[in-house]
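Report on the following structure.
Every protein chain but one is kept in place in this view of the complex.
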Amino acid sequence: MAHVADLREATAELVRDGDSVALEGFTHLIPTAAAHEIIRQGRKDLTLIRMTPDLIYDQMIGMGCARKLVFSWGGNPGVGSLHRFRDAVENDWPAPLEIEEHSHAGMANRYVAGASNLPFAVLRGYVGTDLPKVTSTIAPIKCPFTGEELMAVPALNPDVSIIHAQQADGRGNVAIWGISGIQKEAVLSARRAIVTVEEVVDELVPHPFQVVLPAVAIDAISVEPKGAHPSYADGYYDRDNSFYEAWDPIGRDREEFGAWMEEHVLGTENFGEYLESVRAKGMVTK
Amino acid sequence: MAHVADLREATAELVRDGDSVALEGFTHLIPTAAAHEIIRQGRKDLTLIRMTPDLIYDQMIGMGCARKLVFSWGGNPGVGSLHRFRDAVENDWPAPLEIEEHSHAGMANRYVAGASNLPFAVLRGYVGTDLPKVTSTIAPIKCPFTGEELMAVPALNPDVSIIHAQQADGRGNVAIWGISGIQKEAVLSARRAIVTVEEVVDELVPHPFQVVLPAVAIDAISVEPKGAHPSYADGYYDRDNSFYEAWDPIGRDREEFGAWMEEHVLGTENFGEYLESVRAKGMVTK
Amino acid sequence: MTTDGNTGKAAGSYTTDEMMTVAASRELADGTVCFVGIGLPSEAANLARATHAPGCVLIYESGTVGAKPDVLPLSIGDGVLAEHADSVVSVPEIFNYWLQAGRVDVGFLGAAQVDRFGNINTTVVGDYDSPKVRLPGAGGAPEIATSAKEVIIMLRHRPRALVEELSFITSVGHGTGGNAREELGLPGKGPTALITDLGVLRPDPETKELTLVVLHPGATVEQAREATGWDLKVAVNPGSTEPPTEKELKLLRELKARTEAARKGTSA
Partner (left out) sequence: MTTDGNTGKAAGSYTTDEMMTVAASRELADGTVCFVGIGLPSEAANLARATHAPGCVLIYESGTVGAKPDVLPLSIGDGVLAEHADSVVSVPEIFNYWLQAGRVDVGFLGAAQVDRFGNINTTVVGDYDSPKVRLPGAGGAPEIATSAKEVIIMLRHRPRALVEELSFITSVGHGTGGNAREELGLPGKGPTALITDLGVLRPDPETKELTLVVLHPGATVEQAREATGWDLKVAVNPGSTEPPTEKELKLLRELKARTEAARKGTSA
């Protein structure tokens, strides 16, 4: 059952070296504050899971937190490559990164199977592509009624899933509105779940296309205003597009990357301080 | 793409003799007006599909519309038996009724598979029960990764699905709020879809736990105020519990049932007239 | 829902049905996630919420999670279940993401008939193809019985309800007894209690046969034997249920009075 906790404590308690960890967010509501806290605490050997790894996974990979990446699309949306991700895959820097690669449809259904406590999911996909040649977690399956052959993918059950949401109420129920992506399934498929929120309110009110995750499905809630920056939180702040652009040259260079992480993430105590630190460099535009 | 149509025309165009038809609604928003119109038009040989057949399927079965029932729980909720359903199963009156019986979990997943264009769904269910002995649409399936054995059920793809919703907007998008049950999957798994609504509004506004079905998934929308009576429409009217109680003695007797249907359903032109007719008998309490 | 069992005798100042509901409500520890059937289980679960277990998370198969009805629902999808719920989800989600996912601590079920191993019949009496009585069918029960961590069944003690042999196994309890559930690979541990209007039956740790372990005040072993369709096993020293407290009785009666008033209100 959800309790409101400091993000540092929640991370210390719930995220462990060697865990499989999903920090989900589909362009909207990316849990940046939580990713930074994992980096600050120096977690190692993580299997990072995410449909759309972007800046935060680039940072975690570049800082050596990850052993493996399970994903379906890795890039800097609207800008280009994730250079730390590429450096790890192309040059094993800072360490080799094992990858397990799927399509979005495959990943989404793997989470659905995990949330449903089923060992696998079935979909029409992958046929004719080279993905089954390089990804062992894709296998044919026959319909017992029609004999038709489809593809199966195994369930995802992360040790920890972390998402960012707009609000929690006093009981610990969490509200996401606007684009909610795969967040519900990420939380419900996980053994442990942390949610960072913009704020805690007395009572949730209906918003367009709102999803409410009941408190009983969540282990810890941490209040992290602007905790999804540079992505956006519908109703709170817009996407900071220029930050994504600014990340490209930083991520491109190993030393510049290291210095930037040292100064802004490792050199700060929490996300509030981080935001001040990057704002002072003109990197936060709102 | 949804067009607003008279329910009589929509039924004439989209519901055909011999069709498999799902009129869904999980206690809330039961499409009574649409069921009556199917009875008025004398449809025959239907395969009726529904998780929770209640009064409207009792009426359709008693009036001889149905050849087969695919279901998981058939009763008069809070009152007792469906006497027309029982009479058909126990005594073949007015005609034999083939039944295909599942659990709620099985039916729900069959709709999910249908909506997903998959031939089957997988669940943890049925094991150790007598259902697989009497229902041929349950079969074991092995996980290709773990070897674990689970159960498979075939997809449901009704020829027509019909639901009742609170509102449609000017573009034909449909809003359901409160308990939405299996309605989304019923519509999306069907070849054709009819939605009756309480009213058409300019713009949908957020309501608690609202589901919006896009216009492109719907063939016809008909405005039928109070069209879910005696069930309820959250935001419009409450459940008419006494009607469910009043149905018991009517449904229990073949002749009384026949006379009642003749007078109130066959003897009226539309649902508005029907409501007046039963209201005149003191059967509609609000 | 029958509010006072037709044949239930009042023992002192409460009825046997009230005793049954109170006894069942006490089985629910605070904070429990409970998948609730309509009727008696719903009554007991909401009494628990009103008394010692305000933090219980009640789940109804219509999709309500954390339902907090102030009156008893007459159907599984009454509006009062959604009104103050933590969340309302689709029916596939409630069965897949909540029940099958193993998030339910207690499945709280009614039944038409049970056998000595807590298997449940809600399908037919007599032959399936030409039944003597066609019952409503499975509903959510088979998978509740499979996936809830434990199951509590409520049923009035009658020879036609507690039967020697079921015409149909709709939902599995302890199957043929012993390790049957493990052998079938069922995740939950099955029925841990059958609460009747006479007492409480619990499975024998070895054989899993339901055994009368507690009698409600005023009920006798003899009565229970007569009202059971099989040769009832009785614990060596059956315990005795604490009678309803004043608070329990008051809150139960208020709940039912509010329900009755609301029902009449709707029908007025």
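Lettered A, B and C in written order, each chain numbered from 1.
Here is the rule we use: a residue touches a chain if its C-beta (ideal position, glycine included) is under 8 Å from a C-beta of that chain, and two chains touch if they have at least 3 such contacts.
Bear in mind that the values here come from a model prediction, so they are computed numbers and not experimental data.
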{"item": "Visible contact partners (per top-of-document touch definition) of the missing chain", "value": "A, B"}
{"item": "Option touching the unshown chain, where B:V212, B:A246 or B:M261 are the choices", "value": "B:V212"}
{"item": "Given A:A2, A:A34, A:M60 or A:A108, the one touching the chain that is not displayed", "value": "A:A108"}
{"item": "On chain A, residues whose C-beta touches the chain left out of the figure", "value": "26-28, 51-52, 71-75, 77-78, 81, 85-86, 89-90, 101-105, 108-109, 111-112, 123-131, 134, 149, 178-182, 184-185, 208-209, 211, 232, 234, 238-242, 244, 285-286"}
{"item": "Interface with the undisplayed chain - residues on chain B", "value": "1, 115-118, 171, 173, 184-185, 188, 212-217"}
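Heads up, the rule we're going with is that only the chains that are shown with their structure count from here on.
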{"item": "From chain C, the most remote chain by mean C-alpha position", "value": "A"}
{"item": "Centre distance in Å when chain A and chain C are each reduced to the mean of their C-alpha atoms", "value": "41"}
{"item": "Intercentroid distance (Cα basis), chain C paired with chain B, Å", "value": "28"}
{"item": "Where chain B touches two or more other chains, by residue", "value": "123-124, 208-209"}
{"item": "Chain C residues counted as touching two or more neighbouring chains", "value": "87, 96, 100, 147"}
